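A single protein chain has been omitted; all remaining protein chains appear in their positions.
Each chain carries a letter (A, B and C) given by its place in the written order, and its residues are counted from 1.
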Amino acid sequence: MTAAVLDHDSADAHEEHPTSLRIDSRKLAIWTFIGSECLFFAALITTFVIYRNSHATGPGPKDVFEVPLVTAGTAVLLFSSFFVVMALNGAQEGNRKKLLLWLSLTVLCGCFFVGMQVYEFTGFMHKGMGYSTNLFATSFFTLTGFHGTHVAIGTLWLGTLLKDAYKGRIPPNKALNLEIAALYWHFVDVVWIIIFPVVYLMSLFAK
Amino acid sequence: MATAALDPAHATSPKRSVLVDWLTTVDHKKIGILYGASAFIFFLIGGLEAEVIRLQLMKPDTHLVSPEFYNQLFTMHGTTMIFLAVMPISAMFFNFFVPLLIGARDVAFPRLNAMSFWVFLLGGLFINASLLMNAAPNGGWFGYAPLSSRQYSPGVNMDFWALGLQILGIASLAAGVNFFTTILNMRAPGMTLMRMPMFVWSVLVTQVLVLLSFPVITIALVMLTADRNFHASFFSYNVAGGDPMLWQHLFWVFGHPEVYILIMPAFGIVSEILPVFSRKPLFGYSAMVFSMAFIAFLGFGVWSHHMFATGMGPLADSFFSLMTMLIAIPTGVKIFNWIGTLWGGSLQFKTPLYFALGFIAMFIMGGLSGVMHAVAPADLQQTDSYFVVAHFHYVLFGGSIFSLTAGAYYWWPKMFGRMLDEGLGKVHFWLMLIGFNLTFFPMHFVGLLGMPRRIYTYPSGLGFDGYNMASTIGALTLGVGFLVFIYNVIRTWRTGAHAPADPWGGATLEWAIPSPPQEWNFAVEPTVTEKDALWAMKRAAGVKVLPEPPLVSGKGIHLPSPSWWPLFTSFGILIFMVGIMVKGETHGFPFGPISVFGVLLTAFSIFKWSYQPVDHPTSH
Amino acid sequence: MSTQSVAHDQPHASGGKYVQIAVILFVLTALEVALFEVSHEAGPTGFGALLASHFVVILLALSALKFWFVAMFYMHLKFDLKVLRYVFASSLLIAVVVISALFVLFTYNRTLWWATGVWK
Partner (left out) sequence: MRYLHVPRPWYRPVGLLGALAAVLVAGCSGPYPQSTLEPRGDFAAMVDSVFMTTVYLAAVVFVLVEGALLFVLFKFRGKPSDADPKQIHGSTVVEIIWTIIPAVVLAVVAVPTVRTIFATAAVPATSPDGQPPLKVEVVGHQWFWEFRYPDLGITTANELHVPIHRTVDLRMKSADVIHAFWVPQFAGKRDVFPNRETRLWFTAAVTGEFPGACAEFCGTEHARMDFYLMVDSAAAFTAWVDRRHADSTMMYTGAPKHAADSVPLASMDPKVARGKQLFTTKTCVVCHSLSAMNPFKDQIGPNLSGIGTRKMIGAGWLPNTDENLREWIEHTQKVKPDVLMKGLPPISDDEAAALIAYLRTMR
């Protein structure tokens, strides 16, 4: 949420001269926020690893996880990272068509990923794995739900930027508006880069 | 945009009622005052709770309050003092003075700054509202599971705590991002990192600690909330094999850095005051910076020294013992450097110096008892006894509060344009020093004599009686001390002498501008050439005190415009949390309609906020 | 916001570079899944078993590599101001070290390994 707030809100009262580090405050802020987020996800992932095998009651990883589906989700998220970087490229070059094309693809990817997660969670419910069925389920849903919320917020954020881009409000000198959203989006992606092997593959592999 | 042609009316904020002005302000100085005022009220509430605790413990087998209420009192006292008093009083100084000290017009994100404050205030009111419902948190400020689980705390008490701290965490994290960015990116030309005032360094280090430790407690609180409200069992062993120990680890991974979050700003304030009143620069500037950074870094590697009694095994005990002792080295360096600053100086005994010296003297004692805790076997005897209570009050009261009070006397003229009364200030100091030592020094003894913490009463015959009586008398003395302070504030408000721009012969930039500062801080942006920027300017001009700076019209100065959205965003967050407490679950969906409304309000406010122009519309 | 005046525009990678990275990321992910499948189906001996015995290490190495590529190129850390690298790297370092330590400590804490006479 902090990240979204930073968009459009750098009011350094003295733009007359460059900032001390010669970068826009918003960019520094989003990196600071990302640094802080590392600790959020580190705590969540550790909790999951600790409770990964606590599924005496109800289904465990091997009963519910579907590698193909999640691999698809992972691929989509990776692609979206590529797409958004291309969109940023377009924005910086002032190429509105390029910007619109890649940015819409990114937003689509975001929607697809969230959809994948909803589908996945629904499937788990049908297999008898609710939020509080066992600790494995609880920590899984908490971790991936937290990540999914990040993806959803990112998708909304990029969506508003898509609207801006469509209206021509992201000229090259405002490409930074997209850049900070993209940084956030990449971070969400790298978190999934960790979650995919640690949560899915390793849990399935254990024992 | 660097627009020269501005609506001149804008710069003087016309046509807004006083109330609207304060509710929508994005001026870091006003936000600072708001922080200070609300935090001081919370401080008084927390102090009142402490006085009741002391009255209850004055004599053995007292029945002034019920055990249940006593538990609420000490939980609220700890929570209030840490999260609602010391942190936000520090935040008052961050807000008011960081931009002034680095020569900036405002913080990097003024509206985010306003949101931090409103979220903090609403969070604080939320937690304290529990007192009105006679359902205040009662599981200790550390909220150990499984005592804090639904099974053993069935009421809403710990919901107030868990949700309230999450609200406050949002405020701290937002402020952390904001001040980290501000300090790194908004410094006046020429102010390199190693020319920054020590207070600014302390804020920077504090914000790093906030940014890296608050996420961990947030996650822990989310899991506790899930345990309490959504049938999870992260920390409840009996349902599905959850482990209460995980809570302790997560809590202290946050909890130890939190201790430094409380003390670092105090280091910074004292490091500003001592040079000014000894008329001599800070001794060993870079050693001070590095020791602070080192303390902060080590602060992440010592959390388990709060858990020696859990039986972690000799390897872990030794590791955390040694790491903790290591922290004493940079801390010692800081104390020696402060004394080195005074050495050979020309000490001007004004009230701020009194409190700063009190800080050093008391903090030494807190540090020494801290080393005793680092000795793990000895800590087995001391932890959870009154010895620990004595130790951390020497650090948090003798340290933080003495220093924050010093800061209040030091910076009051700059904030409000009037001088606090010196005589009353010194009365305040002596009452506080005597009261403080009378309260907490005996606690060392009574702790070593075997009095556990957090007990609502104790039997006679264990030798506790005299010490407790002394502590209670001391606590009442402390209370009188703060009444003197309040009287001083009121008197100064009405009849205090007007403050010049530079009453103390200051070393830093804030003393170069009028007291109180005008909305835009610096009419002309300062250029910094060395440490102690103002002293350098005075030396260059060959004067002891610069001529009084003229008030300017502010025409053409570009300022961020006020906004309602930070306030609305904060309400959205509050409503979301209230929704979780009121209705934990609806047909398997964890959030009730109130929470959904809160999320929508937050999202809507942020959306509007994002598209609201940063500056006054006419300036575009 | 006058970003032009802010001299932050370090040279960024080109579109072609981004495509290359995308391919690498895709291949690495495929490798992860392949590693998982091979290890999962592996018999007691042979190459599969070798992979299986180092499954966690290889998997974490592959992920770290992907992480590095995204952070360095897509997030421009390679081209951008050093301070951003420090901010991210130090947070990541603290996160990894503290949380790993917590994990180890927590796991050992569940045993009574020291009380059973090892240290006598």
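In the analysis below, a residue touches a chain if its C-beta (ideal position, glycine included) is under 8 Å from a C-beta of that chain, and two chains touch if they have at least 3 such contacts.
No experiment lies behind these values; they were computed from the predicted model shown.
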item: Chain not shown: contacting residue from B:179, B:201 or B:456; value: B:456
item: Candidate in contact with the missing chain, chosen from B:380, B:541 or B:600; value: B:380
item: Residue among B:134, B:348, B:527 or B:553 that touches the chain left out of view; value: B:348
item: Residues of subunit B (touch criterion as defined above) contacting the omitted chain; value: 66-68, 71, 139-140, 144, 146-147, 152, 237-238, 241, 243-245, 278-287, 309-311, 313-314, 317-318, 321-322, 325-326, 328-329, 332-333, 335-337, 339-340, 342-350, 357, 360-361, 364-365, 368-369, 371-372, 374-385, 419, 422-423, 426, 430, 433-434, 437-438, 441-442, 445, 448-459, 461-463, 465-467, 469-470, 473-474, 497, 500, 503
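Methods note: only the chains that are shown with their structure count from here on.
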item: Pair joined by more contacting C-beta pairs (B-C or A-C); value: A-C
item: Farthest chain (mean CA position) relative to subunit A; value: B
item: Approximate Å spacing (C-alpha centroids) for the pair subunit A, subunit B; value: 32
item: Between subunit B and subunit C, centroid-to-centroid distance (C-alpha), Å; value: 36
item: Distance from the mean Cα position of subunit C to that of subunit A, given in whole angstrom; value: 16
item: Two or more partner chains touched - positions in subunit C; value: 1-2, 5, 83, 91, 94-95, 98, 102, 106
item: Sequence positions of subunit A contacting 2 or more other chains; value: 10, 15, 19, 21, 23, 28, 32, 35-36, 38-39, 43, 50
item: Partner subunit C, residues of subunit A touching it in the complex; value: 10, 15, 18-19, 21-24, 27-28, 31-32, 34-36, 38-39, 41-43, 45-46, 49-50, 67, 71, 74-75, 78-79, 81-82, 85-86, 89, 92, 173-176, 182-183, 186-187, 189-190, 193-194, 196-198, 201-202, 204-205
item: Subunit A partner contacts - residues on subunit C that touch it in the complex; value: 1-9, 12, 14-15, 18-19, 21-22, 25-26, 29, 32-33, 36, 39-40, 52, 55-56, 59-60, 62-63, 66-67, 70-71, 73-75, 80-81, 83-84, 87-88, 90-92, 94-96, 98-99, 102-103, 106-107
item: Contact set on subunit B toward subunit C in their complex; value: 1-2, 184, 211-212, 243, 245-246, 249-250, 253, 300-301, 304, 310-316, 614
